[in-house]
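Only one protein chain is missing from this complex, and each of the others stays in its spot.
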Amino acid sequence: MKIQVEKLPAPLWQRSLIPVVSVIITFLLTSGFVLAVGANPVEAAYYFLLDPLSNPVRLIEVLVKATPLLMTGAAVAFAFAGGYWNIGVEGQLYMGATAATAIGLQMHGYPAWIALPLMVVSGFLAGMAWAVLPAIMKVRLKIDEVVTTLLLNYVAIYIVSAILNGPWRDPISQWPQSPEIAASAIFPRLIPRSRLHLGFILALLIIALLWFVLSRTAFGLKMRAVGFNQDAAHFSGIHVNRVIMTVALISGGIGGLAGASEVAGIHFHLIDAISPGYGYTGIIIATLGSLNAFGVAAAALFIGLIDTGSQTVSRALGVPAYLGDVLQATLLLVTLAMLLLQRYRISLRRNSSPQTE
Amino acid sequence: MLSKSKPEVAMHGISKRFGLVLANDQVNFTLRKGEIHALLGENGAGKTTLMRILYGLYQADEGEIEVQDQPVAISSPRDAIRHGIGMVSQHFALAAPLTVTENIILGTTSGLNLNMDHAERSVQAASTRYGIQIDPNAAIRDLSVGQRQRVEILKALYRNVTVLVLDEPTAVLTPQEVEHLFISLVGLKEQGFSVVFISHKLHEVMAITDHVTVLRQGRVVGELPTQDTSPNDLARMMVGRSTFGVTGKPEGSGPQTEGLVLDRVTALDNKGLPALKGVSLNVRAGEILGLAGVSGNGQTELAEVLAGTRPVTQGSLKVFEQDVTGLDAQSMMAAGVGRIPEDSRANIIGQMTVAQNMVIERLNQFSRRGYLDRRAIRGYAQDLIEEYQIKASPEDHIRTLSGGNLQKVVLARVLAQRPRVLMVAQPTRGLDVAATEYVHGKLLEQRSEGAAILLISEDLDEIMQLSDTIAVIYEGSIMAVMPASSATPEELGLLMAGVQQT
Partner (left out) sequence: MQDALTATFFVGLITATFRVATPLIYAAIGEVFTERAGILNLGIEGIMFLGAFVGFAAAYTADQAGMTGYLWIGLLSAILAGILMGLLMAFFSVTLGVNQHVSGLGITLLCTGLSLFGFRLVFGERAVLPSIDPFPQISLFEGMPVLGDIFSQYMLTYIAFLVLVPLSWWLLFRSSLGLNIRAVGENPEAVDAAGLNVYRIRYLVLALGGGLMAIGGAFLSLAQLGAFTPGIIAGRGWVCIALVIFARWQPVRAMLGALLFGGVFALQLRLQTMGFKLPFELFLALPYLVTIAALALASRHVSYPGAYLKPYRRE
C-alpha cells in the first residue's frame, strides 16, 4: 500500500476531517508547554475540551464566553468575505461599549423597552462611526485598511482610558471604571442565576443574518464578487466602492454591538479591559469558520470552550491561562495549513502496479 | 547536410501529467547544432510544457534528456543554463522598475558587492557582439514590447547558452519587428547557436525554420525537414484534419446605419497619463471593424471605456444615436453594448459558479427586493449551457473550466442579451483551433444579425480574416482607417509601428 496524493478537490469526508485533525495537531504541538510547567498534557486537554461540557453551569459559561466571539467573528467574516481587511473590530467594540454606556447612564427612569433598543442601536452606530475613517481612506485614497484599522484600535483604547480616568471615573471607588448603567438598560438573563444574557440571542440572530445575506441575497453575491476579484466585479457593473463602504460600516457596527452587549450583559459599567482581544480573536474565528456563517458559529463556540477551559487548566494544573492564547493562535496557523488539503485528494493505493490498458 | 549535424539536445520519451490532463505523452525531440527548429502545434498541444521541462521549470514524470550525447538531469533553470540552454517565455520574465542591466545580470553575479559600471559595460559588449541593440541604462517599464523581447534574448545569450528556446516570439510583434527578429535569429544560427522556435503560425515556420516537430494533444505527430513539407501538410498534422482556419466570410450587406460612434475620445491610463488621444471611429450596423495594433497602445483603455469601467476625459460616445458618454458599466449594458473583455479569466469570478457568473451582471433581473431567485438563475444557466454547448454544470466553479469553455460562458453571457453593439477584445487569445472557429463563427453570426462589432486584436491574421474595415491604433491615436479588402500586412505593420505613409 502507498499513499497517493492527487491535485483534485478533496472528497467531503476528507474535508470534514480537517477541523478535527487540526485540533489534534494543535494539542500535540502545544503539549510541550504543558510539560514545561510539569503538568500532564492529556489532563490539560481534558480540562480544555471536556470539563467545560461536564456540567450545565460550565456549559452555560461557554455560551457566555462565546457571545462576544460570535459577534466579532461575524463582523470579521463579513468584512473579509467582502474583501475588506477590517482588523479594527477591537476598536469598534470599545467604541460600541462606550456609546452604550453613555446611553445606559442616562436610562434611569426609562422602561426597558426604550432602554434596550437604544443600547443596541447606539453600540451599532458607534462601531460603525469608528469604521468610517479607514473605509473612506481605503475608497478615496487607496490606503491599505489593515494599517489604519489596526492603529485606530490603540486610539480607541486610549480614548476609553481617558474617559475612565477623567469624566467617568467612579466617584466612590476612584477606580478607572464608569458608574453602573441603569437597571432598565441591563440585558435580561436568559437563564436565571446564570450570566447568559440577551446578547447571546442577538449573536445568534447576527449569525443567521450573516448566512442569509451571504447566500441568499443579491448584495451577498455582489460583495463576495468584490471579495474574490475587485476588477472583475467592477467590470460586471458592481459599484465596488459602494459595496466596500457598506461592508466596512456593517462590519464595524457588528463589532460595536459586541461592545454594547458586553457592557449591558456582563459588566454593567465601562472598564478599560472590556475586551481581552475579542476583536483579534474574531479573525481567528472567521478563518477557522472559512468565512461562512455556520463555520463562524462553530468556531466561536469552540474558542468559547477553550477560553473557559483555560481558566480551569490554570486553576487545576497551575498552567498559566495564557496557554489558551497560544492554543488559539496555533490552531489558527495549523488550520491555515490544513485548509490547503482541500485541494488535494489523498487515497491509499495497492502497491502492485495497475494494469495498463 | 542538416541531418548530419550532431544533436545538441535530445529528449526521449518525455511524459508529463497535470491532474487529469496528459500534457506530454512519450514525446521525442531532437535539436541539432546550428539549426532553427520549429515546435509546431495549436494552443494546448504541449509545446510550452515540453520546453519548460527542458528549461527545468517543470519536472518530467517520465523520460530522459541528453545534451551533446550526455544524459543530464535538469531540475531547475540553473541546471539548464549550466548545460547551455536558455529560454524566452511568452510572458516576459522581467522586473519592470529595474534597468536592462539589472535584469540581464540577475543571477549571474557572484560575491556580495555589485559593480554596476562593470556590469553595464559587459552588457553593452554582449549587445554589440550579438547585434542586439539596447540601452543598458533604460528601465524595462519604459521599453516597447519588441525592445523587451530583445532584452530577454540578450539575457539568455549573456549566460553563454548555445541553445535558445523562444516561446511564440512573434505573437506580440509588428510584421516589421518580426522581420528584424528573424534577421537576428538567422545571424545567431550562423554563429552556431541552435534555436527552438515555438509557434502555431505556419507561414513563420515555413519562412525561417530548418526542421519541424509537430505536436498534437501532447504527442509528436510529425518530425521532418521544413523544405520537405508544405503549409497544408503541417496544418493537417497540427489539427488532425485537412481544412483549417478558412472560415468563409460572407459579404457584408447590412444597412448603413451608424452603430457605434466615437468622436475624439480621450482617456487616461492607470498612471494618469494620456492613453487615448482623440480617438474617432465609426462602426456601422452589420459591420466588423478590426482595430489592429501592438499591445500597450491604448487598446486596453479603449476596451475599458466601452465597457464603462474607465472615464472619458474628452469627446463623446454614441450607440445608435444615443449618447452614452460617461455611462457606467450597468448603463452601457442597458444601452445595448455587449462587452467581451481582453482577459476572460481576469474578468470572471473564478471562485464562484458558472451560474453565478452568468447572472452577476444583471442581478436585478434575478432577484426580488434583493432576494435571489435561485431557481431562475439555475434555469437560465442551464439554458445557456445547452444553447452554447458548454461542457460544465451550473454549479461548477468557473475557474475549473478550460479556456474554450470559459470563453463560451463569456460569449453566452453577452449574446443572450442581444447586444446592438459588441466590443470584443482579444477574443481567441490562447484558444485552440476548434474554440477559435466557434468564437469567429459567433461573431460573424452577430454581424449578419446587424450588430456593430468592434474587434480589438493583436493577431493581425484574425483582424484580416474577420474585418470589413480595419483601423490601426498607435500610441493612443488612430493612424488610419481602410477597407479590409485594400489592406496589406506590410502596410498595417508599418502603421502599427507608427510609420505614417505619404
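To keep things simple, chains are lettered A and B as they appear, and every chain counts its residues starting from 1.
By our rule, a residue touches a chain if its C-beta (ideal position, glycine included) is under 8 Å from a C-beta of that chain, and two chains touch if they have at least 3 such contacts.
What you see is a predicted model, and the numbers here were worked out from it, not measured in a lab.
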- Message: Given that one chain is not shown, what are the shown chains it touches?
- Response: A, B
- Across A:M107, A:A126, A:V139 or A:L152, the one contacting the chain not displayed is A:L152
- Touching the hidden chain, out of A:I143, A:I191, A:A208 or A:I346, is A:I143
- Item | Option touching the unshown chain, where B:G63, B:P77, B:P394 or B:P419 are the choices | B:P77
- Tell me where the left-out chain touches chain A, residue by residue. 33, 36-37, 85, 87, 133, 137, 141-144, 146-148, 150-155, 158-159, 161-163, 165-166, 280, 283-284, 287, 320, 322-330, 332-333, 336-337, 339-340
- Note on the structure: Touch rule applied to chain B and the missing chain gives residues 18, 55, 57-58, 76-81, 87, 89, 91, 93-98, 102-103, 105-114, 116, 155, 159
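Assume only the chains that are shown with their structure count from here on.
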- Message: Just the number, please: Cα centre separation of chain A and chain B in whole Å.
- Response: 46
- Query: Which of the residues in chain B end up touching chain A in this complex?
  - Reply: 18-20, 307-309, 328-330, 332-333, 339, 341, 346-352, 356, 360-361, 363-364, 366-367, 370-372, 374
- Item | chain A - residues contacting chain B, complex | 6-8, 216-222, 224-225, 228-229, 231-239
